[in-house]
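Here the complex is missing one protein chain, while the rest keep their positions.
Note that the chains are named A, B and C in the order they appear, and that numbering of residues resets to 1 at the start of each chain.
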Amino acid sequence: MRHWIEKQRYIIDFTLSSLLRRKVKNIGLLALYTLIVFILASTMFFTYSIKKEASLILKDSPEIVVQKIVAGRHDLFPVNYIDTIKKIRGVASVESRLWGYYYDSLVGANYTLLTPPRNGSFTDTGKSTAKTTVVDSESTDNAKPLFELNGAVLEPGTLIIGNGIARLRAIGTGDYMPFLAFDGNVLNFKIAGVLSSQSELVSSDLMLINEEDFRKLFGIDNSYVTDVTVAVNNPGEIAMVASKIKKRLPQARPIIRDEILRTYDSIFNWRGGMMIVIFSAAVLAFVIFAWDKASGLSAGERREIGILKAVGWETSDVIQMKFWEGAIISLTAFFTGVILAYIHVFFTGSIVFEPALKGWSSLYPNFKLTPFINLEQLTTLFFLTVVPYTVATIVPIWRAATIDPDSAMRFTGE
Amino acid sequence: MIELVNVKKVFNAGNPSEFSALNSVSLLIEENQVTVLKGPSGSGKTTLLSIVGCMSRPSAGRVKLQGREITSLPERFLTDIRRKTFGFIFQQPNLIKGISVLDNVMLPAYPLGEKRVHLKNKAMKGLAALNIANKAASKVEWLSGGEAQRASIVRALINDPYIIIADEPTAHLDTKLSYRFMEIIETFKAEGKTVIITSHDPLVYESSMVDRVVNLRDGQIEV
Amino acid sequence: MILHPTVIANLLAAYISSFMVLYALFYGVQILKYWDIENGHELQLVLERKTYLIATLLGYVFGLQLLSLFLYIFTADSLTPLFVGAMCAAGTLNVDAFGYPTLVLKIVNFIVAGLWLVLNYADNQGYDYPLIKKKYLLLAFIAPFIVLETLLESAYFLSMKADVITSCCGSLFSSERTTGLGSEMAALPALSMLRIFYGVMFCTLASGIFFCIKSVGGYFYAALSLLMFLVSLVSIVSFISLYIYELPTHHCPFCIIMEEYHYLGYLLYLLLFGAVVSGIGVGVLSPYRQVESLKLMLNGFIRKLALASLILYAAFTALVTYEIVTSSLVIAYEVVY
Partner (left out) sequence: MYLGKMSTIEFEGFISTEIMRNSSLFFIYITSGIVLLSLLLVHASVSESARQVNLEEKAALVKILKLTDLCLFTEARYTRNLSQADLNTAFQDHPLSLEHFPSGSFTQPPQRTGERP
């Protein structure tokens, strides 16, 4: 065993010196290899961490969201349906939600307007832990305290806007923002507060507005809401309650929370896989390049192997040498690629991908992703980059290793 | 010591460019003797040498080394025998550029996995014996013709083989260096090694210490 | 089909190893047909060079099989959220009929590829390629299984349907999937499995030591080590996993290689696989002890194999016992879930 280790060390000695001798040829291969690993690693890190973040953030989204569908298209949810849902056993509480979009032609961006629950209050974690007050929907009188966000109370005629909008329109608390109402006249709203920049991933285009203002802006009368969220006593019962709602209200479309999570999971799987499928053409080109480089031995290399074999190296020793050569190049490319990708995705917020991901949206949340890498991603990366490279070079390596020992004898000219 | 029994070597058999380098050569090489294979180029000298030196296998016939049949050994065993038994000195020094003379000399022993310290001492002793120890760390490109030849001789001796094979050793040396080379061969013979040289340089095959001269023509031995 | 990076990596690995095995088989058949050690013709020299190519290819296939076995389990685990009712990799493998057969085939292929390498190593020691015909017959036996495994794996991944939101009703009423192979193994009573495990392990170690001393009973030891392998797999599912998870109901043999359990499963499975490959290797090589060119070295090599497999089994048992002792779970009475 001792001899075997010592032999391997000798072979690595020789391989390293031969690699350093032919720098130019290997640098080109290494650069391309690192680029391939870098792009694949960035894709995977990005999709995995955003998927993990989505599942962490959305775990508290409403258990069941019920919408009304008319002729296959979304329709406003009549308030009197709420009582039928309340009668279903297992339903803890039913709350209505009023939300919609407002297209701001000035900057070509869509805002999501949302009426927060009556007396919930929320403070940034920066200052103190988030207080979430339980809202009892029975008390309908509007004397209740309004929604307030770290001190800024949402009175009628004011707005709380997401950080993205503030950045896009360069406005802040205290400024005014005109809105074109459904009936043509202009409503002016004062900005009461701005949501924290930390939560941009969920709230960058969000606008919190009072219920009366929302109805005034969009002309929705009191007997309708956009949709309804249902809280269930026993989480195991969610699917059962949803099926009951479906039976009682045939036009309703109940959406369960873990379906939302599963959808996001499959979106990002699809997105990651799609990038890799597109990118596999580049990997294939690289594999062919590596195969060609490995089989196109220069006269010098051929002579060198001839000398090695003449002097006493056996075919399997030369194969081991070439294996170590491949291993050194692959490890260098793998380490550099992964480290660069990590810095690229988690420190610089994947600048390279930004144009592709942003598309045409003029209001894109700038969010910092929490780094999340595990062994599985690194193994997958290893399989998608190092394995094809190694397999592509097996036959050329074997062909190079079977050069006849007496070729060194025949070699006469200098 | 080495016995060849009607050895044949045919290249790319079966297609029009078939060419038989050796046809039924039988040869016996005694122990501790200096044998010179003489013959014009293209007479199969180098092929015969590569078969004797276990570098390639004959198409037909038998090769015995110290009485042991080695014709149909797998390459792994053939190389192992070659590493331990034969020392090769080629027409060209065939040193690998870019690595130091010391590494070049130690190269044949890499697959044996000897401890590096012992190997280095052995190599330094060999270089000192042919007084090129001062060039140990210098690059191969900076050596003169004679120094390169001597380095390749030290490399051939690194595994202290008891048969030395030299293919046209004096082809690129001037007379002074050729004499020096013959003196080195003298020391091998004194140490009990067997030496096989191919050459058409009269200085070699007429030298006093050559025990036997074999003439080779068109793949056959002239009696 | 789920377009998931790990799924793509799995399929790539599977197709690469089948391609390599078929490529090796192509030359293997040539060797089986034209191999004649006596003559030194061009073809014979070319075939001898090919043996190096095949040995290298099979070496890589063996490594790839091991890596893709673990990646396969990783993929199953990472796809779990996409399926209703799948708690972990065990559930995802149940998604369609191809999950478990692929896993079983992967393990079998890995072991057989390991045996091929053991046979190849022994053959390389002989100076006249003594086992060359048997080696390539075994290769001809391995190839179809690896191709079959690739087909099963692609069927498993391609026919997989993620339960995403459907447009018509939004919520999902897919029925609970019946658990397949995994549940029977879990149903075996834990305590009696514990006794069987230690009993069979004791016999294996005893017969191994006996073989090492007297070098008699190689086949018996090989058979026992195969039996021990199966018993260990079953006991991992039935009681060892309970102790590791410290949860009397969690029988999943795959979660132990995950992060939460400090990747303990890797060590456990590597020890087990190493032990079974070297154990069966003893049996595979025993008939060739009389072969003339292998006579002197083969006995030593077989004894080394037996010793290796003994040490690995002992380490495996030590690790399992350590887990049981340090686990806070105590299975006092017989509980069948």
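Heads up, the rule we're going with is that a contact is a pair of C-beta atoms (placed from the backbone, for glycine too) under 8 Å apart; a residue touches a chain by one contact, two chains touch by 3 or more.
Values in this document were obtained by computation on a predicted structure and should not be read as measured data.
Checked against the full complex, the candidates A:30, A:109, A:192 or A:239 give a single residue touching the omitted chain, namely A:109.
In the complete assembly, the contact with the undisplayed chain comes from A:17, out of A:17, A:173, A:280 or A:295. Within the full complex, the residue among A:158, A:266 or A:380 touching the omitted chain is A:266.
Contact residues of chain A toward the unshown chain are 8-10, 12-14, 16-17, 50, 53-54, 56-62, 65, 67, 69, 72-74, 95, 97, 101, 103, 109-110, 112, 114, 116-117, 120, 122, 124-125, 130, 132, 162, 164, 195-196, 198-206, 208, 227, 229, 253, 255, 259-260, 263-264, 266-267, 270-271, 274, 328, 331-332, 335, 338-339, 342, 346, 356-357, 359-365, 370-373, 378.
As a working rule, only the chains that are shown with their structure count from here on.
Taken as a graph of touching chains, this assembly is complete, with every chain in contact with every other. The most distant chain from chain C, with centres taken as the mean of CA atoms, is B. A count of contacting C-beta pairs for B-C and for A-C identifies A-C as the more extensively joined pair. With centres computed from CA atoms alone, C is the chain lying nearest the middle of all the protein shown. The distance from the centre of chain A to the centre of chain B, each centre being the mean of the chain's C-alpha atoms, comes to 65 Å. Centre to centre, using the average C-alpha position, chain A and chain C are separated by 35 Å. Across the assembly, chain B contributes residues 75-76 that each touch 2 or more other chains. Within chain C, residues 49 each touch two or more of the remaining chains.
Interface of chain C with chain A (complex): residues 2-10, 12-13, 16, 20, 49, 52-53, 55-57, 60, 64, 67-68, 70-71, 74-75, 77-78, 81-82, 162-165, 169-173, 259, 263.
Put simply, chain A touches chain C in their complex at residues 43-44, 47, 55, 64, 67, 239, 242-243, 246, 253-256, 259-263, 265-266, 269-270, 272-274, 276-277, 280, 315-316, 319, 374-377, 379-380, 382-384, 387-388, 390-391, 394-395, 397-398, 401-402.
On chain B, the positions that touch chain A within their shared complex are 46-47, 49-50, 55-56, 75-76, 79-80, 82-83, 88, 90-92, 94, 96-99, 103, 107-116, 155, 159, 167.
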